[in-house]
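Handing you this structure, nothing more for now.
Here the complex is missing one protein chain, while the rest keep their positions.
For clarity, chains are labelled A and B in written order, and residue numbers in each chain start from 1.
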Amino acid sequence: MAIPKAEELGVNVAREPSLMTGAIPKKEWMDNPVEFKEGNFCYPAKQSIVEYHKFPNPREWSPTDDDWKLPDGWEDIILNGLKERLDKFRSLKVFMDICVRCGACADKCHFFLGTGDPKNMPVLRAELLRSVYRNDFTTAGKLLGKLAGGRPMTVAVLKEWFMYSYQCTECRRCSVFCPYGIDTAEVTIILRELLHLVGVGTNWILEPAANSNRTGNHMGLQPHTLKDNAGYLMDDIEDITGIRINPSWNRKGAEVLFITPSADVFAEPGIYTFMGYMLLFEHIGLDYTLSTYASEGGNFGLFTNNELMKKLNAKMYAEAKRLGVKWILGGECGHMWRVLHQYMDTMNGPADFLEVPKSPITNTVFENAASTKMVHISEFTADLIKNNKLKLDPMRNAHRTPTWHDSCNPARAMGLLDEPRYILDHVVPKWYEMPENTIREKTFCCGSGTGLNTGEIMELRMRSGLPRANAVKHVEEKFGVNTLSCVCAIDRATLTALVDYWTPNVSVTGLSELVGNALIMDGEKERETDLRFAPLEGMEG
Amino acid sequence: MRVLYPFVAVLALILVAFLGGKVTGLQYMLGVVLPYLAFGVFIVGFCNRVMQWSKSPVPFRIPTTCGQGKSLPWIKQDRLDCPNNKLEVVGRMILEIFAFRSLFRNTRAEVHDGPKLVYGSSKSLWLFAILFHYAFLVIVLRHLRLFTEPIPFFVPLLEMGDGMMQMGVPRLYATDIVFLAAIAFLFLRRVSLRHIRYISLPADYFPLILIFAIGVTGLLMRYYYRVDITAIKQLTAGLASFSPILPAGIHPIFFIHVTLVCVLMAYFPFSKLMHLGGVFLSPTRNMSNNSRSVRHINPWNDPAIKPHSYAAYEDEFREFMKDAEIPVEKE
Partner (left out) sequence: MYDKGKIVPGLIIFVGLMLFAIFNNAGQKPQPPKLEKPEGYKECVLPVEEMKQSHMVLLNEWRDEVIREGKREQVKVGGKMFDKSLQRGCMHCHTSKKKFCDVCHEFASVYPYCWDCHIAPQRDMADQEAK
């Protein structure tokens, strides 16, 4: 789908009449139905995929159709589903009841900032559900109906849910500013769960989820392909450093199981991050194994429903148990770490067959992971640097002037902020922060998380990513930043598209890529290029 | 319409109370029966709503981390914005409840040509919200003088402080002015900021107008009509001692004030005003960010949900794995 050029879209965002630019919509939001047209929705899940998941109502359909072929009695299915979830999640119940519509969240959402669409204000996104909740679950709503802000569940409402629960990346930025901590991610998660009950879901999420289930990774790579691909990357490492690394797969008795998003083995620029991990482990002589069965760090279940999240995540502990490792090390990924940090132990623990993680190199015990027994690669690396266990030459990254992108989930669902910064301090000569309101807990999403990095909504993604890109542009112009570094696999994919569009001179790197580049390996040859085969500074000739 | 209906509703309440205040039989209804009823609805309704919330579990540990979490010992944890234990959570909650910490972060975004997004500091909502809530609190506490006999020591102290400016007779309370100004600000903000106006429901205007009317009738009673305070106290303290009496000659404005307050109390548990209770129960604020070091239990966690098993996986891919020299369980 063709999208406008950046210059044109830039003018549109700043000038088109929207709630963001000063225009006031003529119709009240309840009287303004959504309109699906090519480019503003993610393609629905294929029938075969829905069948694979054994989800209800598999069929071929399109959001542009008037008739979505919903099952008989779908309204009751939704309302019963809502009731069930109100009883399961206090967050939902409380968040439905206590919003005062103060509007503090309104201009905090990157989707609202980029589109100016009123229903992308977090408060209104939640009102889409809250209006139905009020109508059917509260005294005031039952008595007063619309006057109390209630409205019945209709097809138009359902369509609205589909549109706007897939224009939210569950990034939790709004929740930082809400005086009651209302988290739109909780609302979006529930909306998506409810939609799946009547067979409304997107292919870009359900197909990777099916792949993850069957092959272990969302790309659907079979075990030999996975190993082969990693092998090609090891060839590249050998070309660049002269060192041959042979990572082990599915090896029993290793000390550590390493799990990272599968995109790191397959897609640029994640592959360079993967090379960075491998160099790091080789450098310190870590006794680790990779797994083909648990070869996906990411969890498309988080974007679908609780049950699927648990099912996909369960592979990690199952594989750790089968291989008899002591603990698990996790690669760079945002939502993966939301699941690992906030859900994994609860869903699939206790991991009593593992040991409290202890770095075999520094003997540091990771008390903060004492129960889940899974450590973030940045925590692991920062500890190595602090204990002087890495030989680093930051000048190898002298051709890069990075800025740091805090990924939503590590920032707002984990509190991982300073470990990556510490690493960055040691692997590059100089880096710069983006403006204060766009970093750390106030960081902006890449705009395409939670299964939205699909090509058919590219304009939407460039709009929702604009707040991030705009901050990058600011430091590009001010400090000459040419690199956007992060610890998230989705970011590595989506930010690449984003910066290509808005700030084409900036490239995206994983943090471990910069680490790998800076590492002085024992017995290596003189490096002339970085891990991307780009010449190092002073080696351009 | 969204402003008009609540406005008309409050006017209607005032009218009913005014007429009722003139009729002796209804005075007893409005001055004695209604307050008991409304207070009962408030207490029972409030507790019931909170208990309803408490019946749903918090299945996952989902704090919104707003600072550095506890990890390696040499990395400085932000203990208030990313608490790791109960004490730190208490600190975070105190800041949230008494200082509106999250609202204090507020910014305002604007889009300019370029496109260029800028985020300015925006503390006015925080300021007026704080002023409103604290003025309300002081006013409620000051009213204890009418319900208590003997009057507890802190009430006169509050009154002294509040009336420190010694302006006029009866002495003008600073909170009265702050209270009305803050509500006026919150109301004007709601109707004038375009995105706030767009999201506002009748249920957002109604409490504002109602509380404003309560404030105005209160002020009229004290500064303009100067109603017979001893007569009123006989009624109100009588209520609190379960020996209500209705002295003759109480001005109708009092019954308007009381009726509006009763409506507010009875409305409270069924409305967004329940944020008073809800803010304590918000899982993104009242939980420690220690989910990796202490296992959180989900009562409805379904042990029947199992992963696609390794055995089934190996069965499907065994030959490929063997060819690629990946170890397998069954040869």
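One rule holds in what follows: contacts are C-beta pairs under 8 Å (C-beta built on N, C-alpha and C of every residue); 3 or more make two chains touch, one makes a residue touch a chain.
Since we're looking at a predicted model, the values are computed, not measured.
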If I'm reading the header right, one chain is hidden. Which shown chains does it touch across the whole complex? B
Just name the one of B:P63, B:G238 or B:P307 that touches the chain not displayed here. B:G238
Missing-chain contact, candidates B:A9, B:L80 or B:I151, resolves to B:I151
Can you work out which residue in B:A9, B:V50, B:L80 or B:L95 touches the chain that's missing from view? B:V50
Identify the residue among B:L15, B:M160, B:L188 or B:A311 that touches the chain left out of the display. B:M160
Even though one chain is hidden, which residues of chain B still touch it in the full complex? 42-43, 46-47, 50-51, 53-55, 57-58, 144-152, 155-156, 159-160, 166, 168-170, 225-230, 233-234, 237-238, 240-243, 247, 277, 280-281, 296-299
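Criterion: only the chains that are shown with their structure count from here on.
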Between chain A and chain B, what's the gap in Å when you average each chain's C-alpha atoms? 33
Within the complex, which stretch of chain A touches chain B? 10-11, 13-15, 19-22, 24-25, 28-29, 86-95, 97-104, 106-108, 113, 118, 121, 123-124, 127, 138-140, 147-149, 172, 175-183, 186, 213-216, 222-224, 227-228, 249-252, 292-293, 307, 310-312, 314-315, 318-319, 322, 340-343, 345-347, 349-350, 364, 366-372, 374, 379, 382-383, 386, 411-419, 422, 435, 437-438, 440-442, 466-467, 470
Under the definition above, what is the set of chain B residues touching chain A in their complex? 5, 49, 52-62, 64-72, 74-78, 81-82, 96, 100, 102-103, 105-109, 111-117, 119, 125, 129, 193-204, 270-272, 274-275, 277-279, 281-285, 289-298, 300-302, 305-310, 313-314, 316-317, 320-321, 323-324, 326-328
